[in-house]
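Notes to accompany the following structure.
Every protein chain except one is present and positioned as in the full complex.
Read from first to last, the chains carry the letters A and B; within each, the first residue is number 1.
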Amino acid sequence: MEVTLNHFLFVSGLLFAIGLAGVLVRRNVIVIFMCLELMLSAANLSLVAFSRFNLTESGGPDYNAQVFLFFIITVAAAEVAVGLAIIVALYRAKQTTDVTQINSMKN
Amino acid sequence: MPAYYLEIIVVVLGLTVLMVETFVSLRDKRSLGWLAILGLLVVLVLNFTVVETGGEGGNTPFWSFYVMDIPAQWFKGLALLATIFVILMSVDFSRVLSKGICPEVEDDGVDDCAENQVALSEFFALPIFICAGMMWMASAHHLVSIFVALETVTIGFYVIVAFMRRNVGSLEAGVKYLILGALSTGFLVYGFAWLFGVTGEMELGAIADALNAPDVHRTGALFAFALILIALCFKIGAVPFQIWIPDVYQGAPMPVTAFLSVGSKAAGFVILLRLLEPFMASEMLNANVTSVLVIIAAATILFGNLAALPQTNFKRLLAYSSVSHAGFLLMAVASAPAHPGVVSPVAAVSYYLAAYLMMTMLAFLIMNLIRVQRGDENLEAYKGLAKSSPFLAFAMLVAMASLAGVPLTAGFVGKFWVFVLALQEKHYYLVAFGVIGAAAGFYYYLKIVKSMYWDSPADAGSSAAVPVVVAWPTRIAIVLLVVGVFYFGVNPGALLSLFL
Partner (left out) sequence: MTDNYEAVLLQFLLAGGFAGVTLLISVLLGQRARRNKLKDSAYECGMLPVGEGQSRFSVKFYLVAMLFVLFDIEVVFFYPWAVVFRDLMEDAETKMFFWSMLSFAGILFVAYLYALKKGALDWKPRH
């Protein structure tokens, strides 16, 4: 069986859907955060797949996409560092990481 | 001077502020705020002197990442102005901020942490980095540089929204902004991946060409468009992705709320304009894209204005008002230039955002003073303000009139052009929704004016009767903004001549 672009896109779509579903149904902020990372990974996978299958005139993969991937990974790392710091601070203040408990601002 | 020097200067300024605080022990760290403001003012002046395009060197690889056209220059100016006002507010706000960072004050009443102004300079440095990100965003013309600039701004905002780390409201706002911001990043990146997959390009000009080609994969292109639109609707706060706005605006420290509502929104719109351009220019996709935008714009205007009606917290009220203004701006974006008319959507959006900056910053500067000196963010605190501080009450009156769209103010001209554009494109339903929204707007903005001028404070003789102290830099800023609102309301051509 030949592995084609569609296979990669299918897996990446699946990853994205799992991540999105996790963000919507999970209640623990940390798990939600992991699901968000999953969504970014899904995008990374499609980028690499597109880069591998959309060849440029020279016949090589389009490295633009792979460089983009580096940037996404870096940004994700920065986001995690900041995000976890905020979650830790929230845990110290409220002793919970449950999103349903984060609701003190309703009018 | 090449345009990208501006961003470099701003980044270096931010690093300088950070390093000065780290290695020099200052008696009053607020002086770093003045340093930042001074530096940004210099950059603002330099912004008028830069070369517009790459010139002769315009075909080096760098210039596929970066463009310098009139909208870019315009939005760089807006970003700088917004940051200057925000840092000015932060200087006023520093006392409250230090309290929000420190552990509970011990019984002896000595507040060491606030005396030492812990972490205050980071609060001055971060907006500068965010400003650099916004400026870069105004010029970004490549998916990678758009993404990196946008994330610089977003991650910076995560930090400053949750900055008061002992304050539960600020932390909650931070977590909410974090999750929804990261979610929108996920959508954006996935959309970019698909856009790249469909077109095989990353530079927006090349993407536009590829989308215009007859053999482009239509479903794929629309899927990419939908993902990107969802992401950007989060950023600008358009219905149905506006859920985070009220809570985050209410919980964040006051200067950050102002920055979010002006800076973040302007940045979101400049990206939206840039990214929509290729889709709008494509014959095949134009109709779908426009109809989606029209629906979102109508829903946003209606929701923002109606939800603002019952609010009693001023910050929350302005949050909903910012949603409604996003709706009006989207109305202009949806009216693509099928045929060139009086004014282009880019010009209308640029003008509207400038007007929005002036009137919103004016309102926030005053709210900030009231928050610091009376400790109250509710509308109650504004009762009888006209008696105790007539100057502030008048400035607030101007801001509210402009936000509502009273003629002779900048806000009116902004709305006027948006409606002209929508009529020109024959979006009659959208115009109807816009009129309903604007009418509702009159009610809740003028409610505040009424309570300032005709109501008397709940308990007379308390703090409400004491005049609010206004430091001279803040006073200058308020006067300038009031003059600006009137000047550009009476004489809109002064700004628009740039675009014509």
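Here is the rule we use: a residue touches a chain if its C-beta (ideal position, glycine included) is under 8 Å from a C-beta of that chain, and two chains touch if they have at least 3 such contacts.
Here the structure is a predicted model, which means the values were calculated and not measured.
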Among A:L5, A:V31, A:V67 or A:A93, residue touching the chain not depicted: A:V67
Residue of A:L5, A:I18 or A:V80 in touch with the missing chain, whole complex considered: A:V80
Hidden partner chain, touching residue among B:M1, B:M19 or B:I243: B:M19
Touch residues of chain A, complete complex, unshown partner: 1, 67, 70, 73-74, 77-78, 80-81, 84-85, 88
Residues from chain B at the interface with the omitted partner, ascending: 11, 15, 18-19, 22-23, 60
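In the analysis below, only the chains that are shown with their structure count from here on.
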Centroid distance [mean C-alpha coordinates] between chain B and chain A, Å: 26
Touching residues on chain A, where the partner in the complex is chain B: 9, 12, 16, 19-20, 23, 29, 32-33, 36, 39-40, 42-44, 46-47, 49-50, 54, 62, 64-65, 67-68, 71-72, 75, 78-79, 82-83, 86-87, 89-90, 93-94, 99, 102-105, 107
Chain B residues within the chain A interface of the complex: 143-144, 147-148, 151, 155, 158-159, 162, 165-166, 168-169, 171-176, 178-179, 182-183, 185-187, 189-190, 192-194, 196-197, 200, 202, 246-247, 250-251, 310-313, 316
